[in-house]
Structure formats: C-alpha cells, structure tokens
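Note that one protein chain of the assembly has been removed; the remaining protein chains are unaltered in position.
Right after this comes subunit A.
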Amino acid sequence: MSENTTTALDLDELRAIVADALELPKEEVTDEAHFANDLQVDSLMALEIVVHLEKRYGIKVAESEFKELSTLLQVRGLVESKLAGGK
C-alpha cells in the first residue's frame, strides 16, 4: 500500500505504538499481520492499543470501532479518519 501524502500519520510511529502496547518487537507488527490470528492479541491487549492511540493522538475510539480492526493498516485508516473528522 502506498503512503498517502495528504496525511501526516507516520506508519512506522503507529507500528511502534502498537508494538509497545503488545510488548512485541516492531518487526512482528507487519502491515498485514492479523492481530488475533498472527499476534495472539486478546481483548485486553486490544484495549492497550486503543488507550495508547487515544493518548498519543488525542482521539476517542469506541469499543465497537476497535472490534472491527485486525491489522496495522486498518488502525491507520481509523486514526486518519478520526484525525480528519476531529478538525
């Protein structure tokens, strides 16, 4: 997937946040790694990711929204839409 030049969201920074929340090496959080199936993410770890994202980007994520997310690229999509909508 190519970088979207209209947004300032750094995928690598996002990867670092998710890896930090999951206590995993960054390399394991690939763009398409499936959270539950590949990274063994449970609902508490999912909450870790959300709380980290909210603190870093100043956004609000509903539980229902996060349940839909299963990859880093999907997380980026959500954060970007939140940042755009929040302006």
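Throughout what follows, contacts are C-beta pairs under 8 Å (C-beta built on N, C-alpha and C of every residue); 3 or more make two chains touch, one makes a residue touch a chain; residues count from 1.
Everything that follows uses one rule, which is that contacts and distances are computed from a predicted model.
You can't see one chain of this complex, but its UniProt record names it "SDR family oxidoreductase", from the set "ABC transporter ATP-binding protein", "SDR family oxidoreductase", "Spermidine/putrescine transport system permease protein" or "Stage III sporulation protein AA". Annotation: of A:Leu14, A:Val29 or A:Val61, A:Val61 touches the absent chain (contact as defined above).
Taking the whole complex into account, subunit A touches the unshown chain at residues 23, 36, 40, 42-44, 47-48, 50-51, 54, 59-61, 63.
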